[in-house]
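Sharing a structure with you now.
Omission of a single protein chain aside, the complex is shown with its protein chains in their original locations.
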Amino acid sequence: MSVTPPGPPVAAPSGVVADPLATPFFRRARWVVVALALAGAVLFPFIYTNPATTTIAVFTLIYVAASSAWNMFSGYTGYMALGNAVFYGSGAYFLANITTHFNMTGGVGVFAIVPLAGVFAALVAIPVGFIALRARRHTFVVITIAIFFIFQLLAYNLQSLTQGSAGMQTPIPPWTAATYNNYFYAAALIVAVLAIALSWRVRRSRYGLELLSIRDDEDRARGLGVKTGRVKLSAFVLTAFITGMCGAIYAYYLGSIYPPFAFEAIFDLTVALMAFLGGLGTISGPVIGALILEPVQQYLNLHITSGGVALILFGVLFLVVILLFPDGIVPSVAGLLRNFLRKRADPSSSGNAPPTTAASAQTPPVREVTP
Amino acid sequence: MGTELAKAVVDGVLTGGVYALMAAGLTLIFGVMEIINIAQGILVVLGAYLSYVLEVHFGIDPFLGLFLTIPLMFGLGMAIEWAFIRRLKSQNRTALSILVTFAVAIVIEGILTQFFSADLKTLNAWYIDQSLHIFGFYLPYIYLLGFGLAVVLLAALYVFLYRTRTGFSIRASVQNRTGAELVGIDINRVSGITFGIGVGVTAAGGMVFGATNSFNPNSGYDLISRLLVIVVLGGLGSVGGALIAAVVALVIEDVTAVVWSPVWASTMFFAVLIVVLLVRPNGLFGQQAVRAQ
Partner (left out) sequence: MTAAATPAVGVDAALLDVRDVRKSFGGLDALAGCSFTVREGSIAGLIGPNGSGKTTMFNVITGYERSDGGTIRFKDRDITGAQPGRIGGLGIGRTFQLTRVFGRLSLLENLQVGSRGVARERRKELYSDARCTELLDFVGLAHLMNVQAGTLSYGQRKLVELAMVLAQEPKVILLDEPAGGINPTLIGQMAERIRELNRGGVTFLVVEHNMEFVMGLCDVISVMERGVVIAHGKPEDVRNDPRVLDAYLGGAIDDEDPPAAGSKDDRL
């Protein structure tokens, strides 16, 4: 009996066997694309040296990481967490506090605090997750929002830790205007790559299967022995870890943080939107979503001075994305590609079941990025 | 201290009643449609602005103005439901509704900022500055009138839900959406009306809010955070729960302001939620997760 390695789950009419995207060609093609993207990302700041451009790039990378992290919990388990700004802000304030407390001077050394900030945010996620995850799905969403507002309040009120609305400063690095962004770009790129890699590893693992099973039928998953509470909490903590690191980089980059910026009401909305746009639950979806939306957001911030108009445009943009791209870009494109390739291989069929044999399942498929 | 405490409790009950009205709308929307209307906060602010415009530009008394603003907001609610909510597919519906209504809220906030700028406004009328002198303390008339308004509207809501056919359809849809559809209830119409009611009450809540607070377009965030806390505290979907939660939370907040400090009063408001959630993860009257097929 042929032992075929696991392949990508594909939406197919019953009986249709071969996933045209599961061939070795596409598998290699995907790795080529990833390698090119990585090379491009590394070289980017050396090609586009304009600080205005690299600033947008830094924010984009931060959101790539944050969105991938958000997707790793909410996209995989289906529990919409809309309070991740809690971890973002926690990481930010952690870095600000440590650098202030130890009188650290600006420089590359401060980046060493970033992973610690991630750990701190992960620790914060444990009680937060414990409280929020015991609730049903819908209540969970609202609890995360409520907890977000609590943290924002705490940021204003816990003066000893956060200096309240006066905000806190982070060290100013001694780098020139020309190279200043590059260091942050590098740090953000590392975190982004880490987030994507983590996303990918989780998706391919049995642990990831459990997360996804929770999304489809949590009770059934529990019935099969999945320790749903533990699984959800650990994914939640992982998300917080990455998000906390993003917040720390953000704080260091800005030079100062204040409660409404560290704990920003639309952070989760933005991050969720990116994941939705790209494709919820996929690996590349949040990345693509962030790559598209963050530059747009930055552009709007820079060029629309009138506050009201910026908000209106923002909101309309969100509505357009959500209502017009309910599945997201990656699954839709993959679907179109599949249909196209199927039609090309067998022009007579519209996806109806060809006679099925074990032979066609023998191509060594790889788990695709599409769910 | 004693009278201050008593006053705090009374204040809490009175303002709690108004919050209860707005939270009732929010929880009813969830109960019928499984939608969480994040825009509820900014809609309250919109209601406040509408009352403001009527008062400042047309000299209409805020309470009388409700005859205009409530139907207007009701219509707006139905329009929002029709335009945005109805399109959402059933998968991920609740989550998408949060994003969609959040986006709508941002758009409304942007529009209000454009028209009114960030200046703080407030409503004016004879009963807003004056108080009733009773039992040794002063109760601002507006609080009493606001509470009375809330009671009247909640009673009207009760009558509507329990004594009319449409209300019956709404209650059936809360219990079992699919079942209601199967027996011929027009779920679209019911959804539209429910959303309209949920938003319509914000006109009243907004008026009272605008009369008792100074507001600007940014006030929506604080409002929605409180409304969400109240709704979760009471248990999503439970109107009675929302009522009790509103009064309890507001009383605790006001008492904390007196007993401890005003700075920590609002934090305590949220802390109550956390404490309750530890004991009842789905709120006071929320449905527990059931082990079922």
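Residue numbering begins at 1 within each chain, and the chains themselves are lettered A and B in the order written.
Heads up, the rule we're going with is that a contact is a pair of C-beta atoms (placed from the backbone, for glycine too) under 8 Å apart; a residue touches a chain by one contact, two chains touch by 3 or more.
In this text the structure is predicted, and so the values were computed from the model without any measurement.
*Asks:* Which listed residue (A:154, A:226 or A:272) would be found touching the missing chain in the intact complex?
*Replies:* A:226
*Asks:* Determine which one of A:209, A:254 or A:300 touches the chain that has been left out.
*Replies:* A:209
*Asks:* Give the residue, chosen from A:22, A:246 or A:330, that touches the chain omitted from the document.
*Replies:* A:22
*Asks:* Extract the touching residues of chain A with respect to the undisplayed chain.
*Replies:* Interface residues of chain A facing the absent chain: 1-17, 19, 22, 206-207, 209-210, 212-213, 215-217, 219-227, 281, 356-358, 360-361, 365, 371.
Rule of thumb we're sticking to: only the chains that are shown with their structure count from here on.
*Asks:* What is the distance, in whole Å, between the centres of chain A and chain B, each centre taken as the mean of its C-alpha atoms?
*Replies:* Here chain A and chain B have centroids separated by 33 Å.
*Asks:* Give every residue of chain A touching chain B within the complex, in rising order.
*Replies:* Where chain A meets chain B, its residues are 78, 80, 82, 131, 134-139, 141-143, 145-147, 149-150, 153-154, 157, 219, 265-266, 269, 272-273, 276, 280, 306-316, 318-319, 322-323, 326.
*Asks:* Could you please specify the touching residues of chain B with respect to chain A in the complex?
*Replies:* Spelled out, the residues of chain B in touch with chain A are 30, 34, 36, 38, 84, 87, 89, 92, 94-96, 98-100, 102-115, 118, 217, 221, 225, 228-229, 231-232, 236, 263-264, 266-267, 270-271, 273-274, 277-278, 281-283, 286-287, 289, 291-293.
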